[in-house]
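Shown next, in structure tokens, is the structure this report addresses.
Just one protein chain is left out here, and the rest sit where they should.
As written, the chain order gives the labels A and B, with residue 1 at the start of each chain.
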Amino acid sequence: MDITWYLVLSAFIFAIGAAGVMSRRNPLVVLLCLELMLNAGNLALIAFSRMHGGEAGQVFALIVMVIAACEVVIGLGIIVAMYRRRLPIDVDEMSELRG
Amino acid sequence: MSPTEYGWLILAFPLAGMLVVSLGWRVLPGRLPGWIASAAILGSFLASLGALDTVDAESHVDSAWTYAATAGFEADLAILVDPLSVFMCLVVSGVSFLIHVYSVAYMGGDHGYARYFAYLNYFVFSMLLLVLAANFLLLIVGWAFVGAASYLLISYWYRRTTATYAGIKAFVINVIGDVGLVIAAFLLLNETGALDYAGVFSGAEEAFSPNDGTLVAACLLILVGAFAKSAQLPLHTWLPDAMEGPTPVSALIHAATMVTAGVYLIARTHPLFELAPTAADISAIIGTATLVFAASVALVVTDLKRVIAYSTISQIGYMVMGVSIAAYGAGLFHLMTHAFFKALLFMGAGSVIGAMAGIQNLDRMGGFRRAMPFTFLTFTIGALALAGFPLMSGWFSKDEILAYAIERGSGFVVLAVIGYLGAFLTAFYAFRMVFRVFFGEPVPEAHELEHGHLAHGEPINPLTGDPEDTDVGFPGPEHHVAERSWPMKAAMGVLAVLAVVGGVVGIPALTDTLEHFLEPTFEESRYHEVHPSEGAEWAGLAAGGIVAIAGIGLAYVLYVRRSGITLRLRDRYRAVHDFLVHKWYFDELYDALFVRPFTGAGSFGRRVIETDFVQGFIVGGATGVVRAGTSFARAIQTGYLRAYALLLLLGVAAIALYFLVASS
Partner (left out) sequence: MWFEQVLFFLAAIGALAGALGVVILRNPFYSVLALVVHLVALAVLFLLLQAEFLAAGQVVVYAGAVMVLYIFVVAYIGGSDEPLRPEGGALGVFGPLFAAAVGIELTIAFAASGLEALDTTGEEVGAGFGSPAAIGQLLLTRFLVPFEAASYLLLVAAVGAVVLARRRRGLEGTSEAGPEAV
């Protein structure tokens, strides 16, 4: 298969993830959509790694996974904290930074 | 010790004195600040004597610090010790020391005693810095310091409105001079690539042909600086107003420190003026015009201190004329003798004013001869020296200048003739003061004093008559008279002796000490060989003596023998009198030419430009832009996470679009 196929696929996944981040209000689902976007990036990285025949892209993908794990930990921690304080689980309610 | 080490000591003493007095004003009791300040100046004077002992024909330059070093040019914190600067240091520190001692008693009743002496030491330090500077940079620093110190001291009684205005006037006019001097230094730096005197002078020899336009411009700008400090036409108006300061300050400004700076500057930069004879001639002409102008005004002024002030302007005119016609030795000789007798006259005037409880009007004075014999004696000696009475110090010095002018020939003879006319007027007004203050019917204050009571008047502003109190910022409850305070008496005694015998250092053909001492500084002068013969000098002295005696005689006739005649003369020639009383309308002219247009422009700027343009357009526009921007930024800051994500994606989409378009 040509590398282009993989890249186009990753672009689609990225766009779907982005659309989800902007249209969903449940922070949990927003986090899931962020995972989608990161994975789209991972797919592109690995495709490029295959294209060049070097493992550097795979190493980057690995580090993106680490970052995704960190983000999950913090994001879920925030969600749990919100739940503990009886706050609504809705990103639109969290608008205290309004100017 | 080397001469430059003495030079640093000369500077260090007054600086240290100023710091000690100003930092310790709270803890120093009684008159101690005054004695500390006096001791500092005495130390400076002793160091000057040391420098006098060690100085030789060489110019000693020593740098303590380099401000800036660039290719081919260095700006140093450097002092120059040569005969000229040593001479100036001796005059400045010596006379200043006596004035300090006088002030210790005179200002004794004043609040703000320590502040006064801190200023006084700062003033002397500035002047010594000016005199010792080895380059134009440090000269300008000293120059500006002197201006600042004079402002502080003239406005010393800072709650007296007239005093603060006089201080501002002095400062503004001095700054005009500063600007002229700074531009002159820039011009010289640009053309010769140096700021130190030696470099400028040798560079000027190569860079300029005689009477080169740039050089004449630079010299004229130097003259602007010199004339502003030395109160020559047309920048003289600050000096009479400077009488608002305490009397010893007047003595300090007039005799030792400030007004002589211009004369010193012309003498110091004489190689430039000799390359630009046009500028030197202009300087000589202005000096002559000033001397006759100021003498004519001094004839009619009724304020005792202002008479002496105009006399200073006039005498400085002689010095400027002297140093401008290459009679350097004579001009500086007159500077020295003038310092003695002018300080003496001011001290005497201070004593009289003290006896009059602050009144300075000549019309109110009279008959103090018996009440204050010591003041009478010393004041008369000062007046004789000022008038150029034979064998007094002023006789030798003033007439030597005039003899040089005649020796230069052609147009300078006219200047000399005007100088003799000025000498006649000088003798007349000097003894007008003496006769009106000390002769005639004793006024009540004089009677009181004869019976041992010092007059106590209500504290008022002598100029406007406004009531004052005696707290800090106004004159203290009483100013002492010389008869009662030994420091004042001592200072005046020493000065009186000097005013009599000061001339011995310049008796033609007999001593000529001063001229020989200063010779190394001026020996490369192209007019070095121009020297009046002994006969001519003695003839000039004889003429001067006759003129002086004639002037004194006329004053005696008008004010003692037929004392009513002056009033009749005044009524007869009212127009002339008014013209002189209004000081040739210089203040009015400046008011119409400069002050009114500037205040008009200022109020126009405040009303129209400031409110409408600056406040309305610039400030209002700026705040409007900021406000619009912030409200837009607030609108974006919705607080909605998803909106931020949308904006982020919008940016990504836009950038991607840009790259797509740009790469296709």
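Just so it is clear, a contact is a pair of C-beta atoms (placed from the backbone, for glycine too) under 8 Å apart; a residue touches a chain by one contact, two chains touch by 3 or more.
From a predicted model like this one, the values you see are computed outputs, not experimental measurements.
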| field | Residue in contact with the excluded chain [from B:1, B:414, B:542 or B:652] | value | B:652
| said: Counting contacts across the full complex, list the positions on chain B that touch the omitted chain. | reply: 640, 642-643, 645-646, 649-650, 652-653, 656-657, 659-660, 664
| request: Kindly note down the residues of chain A that lie in touch with the hidden chain. | output: 1-9, 11-26, 28-29, 31-33, 35-36, 39, 42-43, 46-47, 49-53, 55-56, 58-59, 61-63, 65-74, 76-81, 83-87, 89-90
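As a convention for this text, only the chains that are shown with their structure count from here on.
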| CA centre of chain A versus CA centre of chain B: separation in Å? | 82
| field | In the complex with chain B, residue positions of chain A that touch it | value | 18, 21-23, 25, 30, 91-92, 94-99
| task | Can you check the complex and tell me which residues of chain B touch chain A? | result | 633-642, 645-646, 649
